[in-house]
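Everything on this sheet refers to the single structure shown next.
Now for subunit A:
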Amino acid sequence: MKDGIYRNTCPRNCYGTCSMLSYVKNGRLIKVTGDPEHGYSKGRLCAKGYAYTQYVYNQNRLKYPMLQSPRGSGKWKRITWDEAYTIIAEKMIELNERYGSNLPCGYNKFSGNLGLLHYATEGMFNSIGPHTKPIGNPCALTGKVANHRSFGSHFSSIPEDMAGAKLIVLWGANPAVTNVHQMKFIYQARKNGAKLIVIDPVFTQTAAKADIFIQIIPGTDMYLALGIAKLVIKNNRHAREFLESDTEGWNPYRAYLDNELSIDEICHKTGVTMQVLAEISELYGSIKPVVTWAGLGIQRNMYGSKSIKAINSLAAVTGNLFIPNGGLYFMHFNVDDFPCALLNHKGPIHPSVQASRKVDISDFANSALQLSDPPLKLLWIASRNITQDHNFIAWQKLFEQLELIVTVDLYMTKSAENSDLVLPAATHFEEEDLHVGYWHFWLSVNQKAIPPYYEAKSDLQIARELSLKLNELSPGFSNFPADKEPIDWIKEELTPEILDLYSINGYEDLLRRPSKKAKHTIHKQNQKFRLFSPTEMRQNNVRAAEPPSPEKHEYKLITPQSLLKIHSQFESLSWLNKHHDDSYIEISNEAALYHNINNLEKIEVYNRYGQLVGVAKINPYLQKNIILAHQSGNNPINQLIHQQEHLVSADVSTHFYDSTVSIRKWSEAHV
Partner candidate 1 sequence: MFKQLGYVFNADDCIGCKACEIACKNENQTPAHVRWRRVSKLDTETFLSISCNHCENPECFRVCPERAFTKRSDGIVEIDESRCNGCKLCIEACPYSAPQFNSETQKVSKCQMCYPRQDVGLPPACVEACTTGALGTVDLFQFTDPESIRSLSGFPDIKITNPSIVFYPVKPRTRYFLK
Partner candidate 2 sequence: MNSHFTISSIAQDLLNTSITSIALTIEKLSNHISLEVFLTDQHYQILALSSPSGVSEFTIMAIQQLSASASTPAFQCKIMTLESDKYGFATPITHGNELLGYLFFIQNGESYRLEEYESLLAYTASLFSIKLYQNRELRKEKMKFKEVFLFDILYGNFKQKEEILEYGHIWGWNFAVPNTVAVFSIADFNHISTDQHIINTLLYIAERTLLERNMKPISLKRQNHLVIIFPSEETEQKKHLAQIEDFSGTVLRLLSTQYPERSFSCGIGKTYRNPADLFRSYQEAKVALDLGEIMGIDISFFTDLGLERILYKHDLQDLKEFYTATLGGLQEYDNTNNVDLMNTLESLVTNQFDITATSKALFLHRNTLRYRMKKMEEILDMKLDDLNTKLNILAAFKVKMLRKL
């Protein structure tokens, strides 16, 4: 690698997808900065981004392939890559011989690195023919499906345009923590007279900056959105013409609001008073353009789909959906525009097994356990730490059944600790890639800036080399095109259609600067907007999750993102996180009083799925029956999260915010 400045893209599962400049000297990354050519982040990074030199050269990074035997013993032995590939390939071949197909082999891969070339894991498994693969999206699927219902496609407005709004309403979004670069566009709007309203059960950092903060009972956004729409229509402030001619379901929607939903019910369900409801309705009805932003948290409970549809409909009712600087924000799936050649790589045909088995990633362990013919025997974990999933009990059972667990990661995560083999992954500075955002509309490249850290390798490199090993031991086992270089895969993504969408001539243009999708191509209306359907509302949630019981002093567990981590990523960087940071459990004044818990006292949080000890932090703004906990850490809070099976389906996100817990003062007697 030559000394100089390279263009990289932060590949984290984050709204920013920030292009960044990497300063390299003597083959070493000496500092990073934002990329001034990137129109969204505008030359800035977040705290995590600025810590990348430490992320790359951290003592705790995995350096070599390692084998643990027995699994979970902590007895690790350094092995060579060739030994690692041999162990894996031999196991795959043996399982294939034992069961007659590759169905016993599966993977669990999610959002650790969102680069298009990280679909190499999928490509690698595709190339061995039918296997066991995860489907779905634990994070945002409910919202995606709901938006498809509303718009006929995914829909999210252009972030930079928010600067021209006159009213910005955030529903359960906390950009001050999770999307810092959006704040400048919000402030810009505010400097030009816009108002910022934040609706959230939690008094977040963004709420603290809002002109008006409205606290709401969690999961009731649907009622508030419907209630505001009801008043806007009642005051004749709705976009009558648009609703009558360009939407579907206007009459039933209106009739439902007029006749079936009372203001009293809305206030009762949401906890918002009549005066506040009137105030926000007045603002929504009288100001234009209004930005409506539905945060991801809204759709991580069982009412998520309805809430998203109701919020979408509110934007439609007020006539803000398709006007400049108005619109609706959620996230988009523009990655679907790309060929995603690795993801869609076609494997060899199996004589008897038609297709791969699909396992819902939102309930992976439990679903995988149901597979019996043949059972899942080999699991490959990449870009994923399963402590971010729920239902740990099922995971434990699954581990017992598995004969080989391989984890590819940069650090010794909890998943890695439970594996037989760990393979050291490259950081994005050590590999090539291509990135498309899911919030903004910029496309950017990721150059290889430095040599790999010790023996680290990219997912693509591992796919290439494992495929070679498989074919060496069993000719024709894999049809992975191992000779293709990363740059070939990148160029394959940049089809003439893509070049046109992003107004570039080729790969080389992206080395000079990131490029934004042409505005007119962003939202193509292919159907009428569908309003919230009251029939859905009338279907009773007969089997609704049990809400926390105030009599039993139960609490709803909410686990928002932390500022200086993304799930368990970055947690071991000393610049960002200290060890004690993750164990805080925030409780309300009322809960502290009832359980006689003092600030910074040790407490236990428990339910039937598990228990953990943390340090209580009394949050005076917290609703009395909510508990806030940070994700990841040594004792992951997700062990208390368990989505009931009857609420799991292939088109919902994981209900991370629907679990009920109890608390008590810590005492040795409970241990």
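Selection rule: all candidates are chains of the complex that A comes from, given by their letters.
General remarks:
As a convention for this text, a residue touches a chain if its C-beta (ideal position, glycine included) is under 8 Å from a C-beta of that chain, and two chains touch if they have at least 3 such contacts; residues count from 1.
Since the model is a prediction, treat every value here as computed from it, not as a measurement.
In summary, of the candidates 1 or 2 that share the complex with subunit A, the touching one is 1.
Here subunit A touches candidate 1 in the complex through residues 30-34, 41, 43-54, 176-177, 180-181, 183-184, 187, 203, 205-217, 271-273, 276, 563-564, 574-576, 620-621, 623, going by the rule given at the top.
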